[in-house]
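Only a single protein chain was left out; the remaining protein chains are all shown in position.
Lettered A and B in written order, each chain numbered from 1.
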Amino acid sequence: MAKRTVDVAVIGSGPGGLAAAIAAKKEGAGNVLVVERDVEMGGILLQCIHHGFGTEILGADLPGPAYAQRFEQEAISLGVETLLDTMVLDITPTRQIVAASESSGLLEVQARSIVLAMGCRERTRAQITLPGARPAGVYTAGMAQRFVNVEGFVPGRRIVILGSGDIGMIMARRLTFEGAKVARVVEIMPFLSGLMRNYVQCLLDFDIPLQLGHTISRIIGRRRVEAVEVVQVDDQWRPVPGTEEIIPCDTLLLSVGLIPENELSRNVGVALDPVTGGPYVDERFETTMPGIFAAGNVVHVYDLVDWVTEAGYVAGKHAARFAAGDRAGQLDYVRLEAGENVRYVVPHVLTRDQLPGESIKLQMRARQPIEKPVWVELRDGEKRLIRRAERYARPGEMLTLVLPERSYEDVRQAETLTVNVLER
Amino acid sequence: MAKTTELICVTCPMGCKLTVTHEGDTILGIEGNVCKRGEAYAQTELVDPRRMVATTVQVVGGVHPLVPVYTTAPIPKPLIFDLLSELRQVKLRAPILAGRVVLEDALGTGVTVLTSRDLPAAPG
Partner (left out) sequence: MASNNYDVIVIGAGVVGSLVARALSRYKLRILLIEKESDVGAGTTAANSAIVHAGYDPVPGSLKATLNVAGNRLWDALASDLDFAFDRRGDYVVATGEQEIPHLRALVERGRRNGVLGLTIISGDEMRHREPHINPGVSAALFAATGGICDPFAITVAAAENAVMNGVTLLLETAFEEFVIERERIVAVKTTRGTFGCRWAVNAAGLFSDEVMHHAGVRPEFTITPRRGEYLVLDKAEITIETVLFPVPTPVSKGIVVAATTHGNIVIGPTAHEIDDRQDTEVTRIGLEQVWQGTAKLVPGLDRRHVIATFAGLRAAGNARCETPGVDYDHDFVVEIPQNVAGFVNLGGIESPGLTSAPAIAERVVQMLKDAGERLEERPDWNPVRPARPRFRDLSRQEQAQLVRRDPRYGRIVCRCETVMEGEIVAEIHAPIPARTYDALKRRTWLGTGRCQGAFDTPRVVSILARELGLSPLEVTKKGPGSELLVRPTKSGAGMVGRE
């Protein structure tokens, strides 16, 4: 088995991984190696050919592949090494990586620090236990996206989409562009799960109906999908009898959410948050295993690639510092808790004495939508540390609270901090 | 006569809900926008709605059969499907570099269509 040693190994070359590799290199790491299972770098961005990437950090509205290529080129020019078409099979707590590839067989990499950047995967039909038959023609929206945009094939002629996630809405437009008929988008929640602007420019623009508070109660068709049964649900998500409607279609796309992909993390012993599905991390994106960091959608699912890139920068920088031996003994943590109307907040903990010399972003998702002005606040018991006004809070749109350096002293005094999203 | 139209700004991911009061094409007032871009959006959306378009074009001899392309500026909404038909006629030969001009002044709109990525030639 081929063996080698690196300072920082990054698993995955999507936006999180590329940013981590770039930041690690800039922080002075000697060799930085990115391991990518696909034959080219960029991850899922390569199939996200639509606009909307880079508006926050590049000030440009780029399509996914262009965004990816920018960071890929920067990484290469900084001397980041890559192993393409290579799958990481296992990581050990001592940060040994075993990977397999067609060109180099099995190989072993000993890394001083690791950044997990495997991204996320789509929730599938089975996880929501859709009743009915099991014909061809049921795909996740992302799988359809790969077929249409990269492989060059359209998976169906008449399509129903379950779930109003961004990928689903974007595929509704994409398939319309390629001559398919999108009959309907069905969402079980009473509100949109993706971004409002995607609703406007992907559905409204093309008169694609969105049906909130409905779900698919049955898939019909033995060999290929022939129709789906749509039904209204009550506030407990139970089907309301008598509201069933049969919609003829040959394809059902699922856009029912994303889950961080953490098989490798779990196997190595990284503790995972059941709410996010990703590792517990501190503000440097270090996991519960020393020297193993995590960046991007592998931690929690972001709305915007720009923020994934930012997270990758933070993780990569600290991975490089760890690799350089910059670690002062056992760390003491301040817990950060999701309080009122907050489903989760990342990071999960803040290091009491190691807070970096830069402001820290606390990113969270609201539990319930509040369509009026809100406060996003950070508290230590009775004491409010900081707050920020937002015009509304929607579960589909991540909320950010920046913890400025001047608040660090307050953080150090605290045992547990809480974030709340409250009506103003 | 003054009229109000509800719009959702698509300029950035925030998706501000705009309430636009207008008389014909003349905007009398806008509420709900967080930044100035919302005003500009409302103005064009009422008079001349435009959208960015991204799609793919055929490639011969590349590692993939398609290369993604995009408009560098929004084009008038009614022209989207004409642009798509136009791009359906295009066939590029690999290797292709990102930023290659696929259509210049597409449909006379002044908007350029570029490739989104490099696409190497297929080996062999």
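FYI, contacts are C-beta pairs under 8 Å (C-beta built on N, C-alpha and C of every residue); 3 or more make two chains touch, one makes a residue touch a chain.
What you see is a predicted model; the values in this text were computed from it and never measured.
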item: Among shown chains, those touching the left-out chain; value: A, B
item: Touch criterion as defined above, residue of A:G16, A:P155 or A:G316 at the omitted chain; value: A:P155
item: Touching residue (missing chain; options B:T21, B:Q43, B:Q58 or B:T72); value: B:Q58
item: Candidates A:R121, A:K361 or A:R412 - the one touching the absent chain; value: A:R121
item: Of A:E263, A:D326, A:E358 or A:E371, the residue in touch with the unshown chain; value: A:E263
item: Sites on chain B contacted by the missing partner chain, in the whole complex; value: 56-59, 62-66, 88, 91, 122-124
item: Chain A residues that touch the omitted chain in the full complex; value: 1, 37, 39, 85, 87, 89, 98, 100-106, 121-122, 124-127, 129, 131-137, 139-140, 142-143, 146-157, 178, 217-219, 222-224, 239, 250, 263
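Quick note on the criterion: only the chains that are shown with their structure count from here on.
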item: Chain B - residues contacting chain A, complex; value: 8-10, 12-17, 34, 51-52, 54-56, 63-66, 68, 70, 77, 80, 84, 98-99, 116-118
item: Residues of chain A defined as touching chain B within the complex; value: 39-40, 42, 46, 49-52, 55-56, 61-66, 68-69, 149-152, 177-178, 195-197, 199-201, 205, 303-304, 391, 397
